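As you look at this complex, bear in mind that one protein chain is not there, while each of the others sits in place.
And then chain A:
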């Protein structure tokens, strides 16, 4: 049962600094940082103290609400520092890596012979559970509930995103093992969507339902696939896993080692030679970009320009991220910037903005908001870049006035903040859509659960 999904509404933002398809060697980081805020809504309870030695894969904290939800150290080394903020909230756990990495041995498993419960228990014990997220609410999956389906996106359509066909090449064994494990976790289907015309090792794995997608961003967003294939209804849950995390899960199953190594795309106009590097989750960004970056007034982002997180110069790669982007800061005034003709910025209108003349041009966009924050005024612009069968502006407004019934009716169970990244990008009123949706989801999680 293979389906072809064609997305018409959307927008490809073409930027300067796409990664060249070569993997460059970089020196391994000596410091790794785990940020509990990467795991949304989790309150960490530490299992280790400063000075403790840990192996890669060994748990360093668990969720306050669920002792069996373990978060592993990506490397072996010593806990160097636990950075706390207001009310002693844990902001960062810094780990000084050993020169030679030691992995905790979880034992090899033969997935095909395992039951669903065994798979679940093993993934939780090995610290792989945080890779499995759920909709509704876009948080780490609730293991007590069985999902109606599991979705994996094998296509990343975000600006400058890592080409999954490239980074997954040669990982067939791990991917197959992990997908087989996922099929045990649900009574429904495991849906895998890959780029039409691509050559993905994820396509046509036995036991999964393969789909192909085409069209502009967000055609690669898993939220788009869920909406088109099997939307989430009230009371239901679907789980999602990113393709690169499947490799980590697969390796745990095949070798017994937790190895959070990914191929990372280092991209953006401030990067001298954009290319791929291999790095472990939590690695210091300084080591990834080395001397390959222009640091003069630069925004460093872990992730892509639409949904990534801003990092300081000495920041770290996010736990889930497979991309680092560096773009110029836009903290300067522009004379008559609001009415002069604009050729060097992206726009979806044609109001003396001329990006429609050059559809293939790659733009060097900066972080300027290009205008001030306003109330919602224009209509119809979001719908042009929003392929889900949901009313975006009405949903955002429902979140802003916190009407739970309306949020539920309008389809909040189906969405994640990243689904509203493009509407936020095109917003003339410069509203923070992703934040509004995140706060709306948090409210629902708290009130409805």
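In the analysis below, contacts are C-beta pairs under 8 Å (C-beta built on N, C-alpha and C of every residue); 3 or more make two chains touch, one makes a residue touch a chain; residues count from 1.
Everything that follows uses one rule, which is that contacts and distances are computed from a predicted model.
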Exercise. Of the options "Anti-sigma factor antagonist", "YciI family protein", "Sn-glycerol 3-phosphate transport system permease protein" or "Na(+)-translocating NADH-quinone reductase subunit B", which is the UniProt protein name for the chain that has been left out of view?
Worked result: "Na(+)-translocating NADH-quinone reductase subunit B"
Seminar exercise, completed: From A:202, A:301, A:316 or A:416, the answer for touching the chain not displayed is A:301
For this session: Looking beyond the chains shown, say which of A:54, A:119 or A:410 touches the absent one.
Result: A:410
Problem set entry | Residue touching the undisplayed chain, where the options are A:23, A:146 or A:368 | A:368
Problem set entry | In chain A, positions touching the absent partner | 13, 231, 233-236, 299, 301, 305-310, 325, 327, 329-339, 342, 345-353, 355, 365-381, 383, 389-391, 393-394, 409-411, 421, 424-430, 432-435
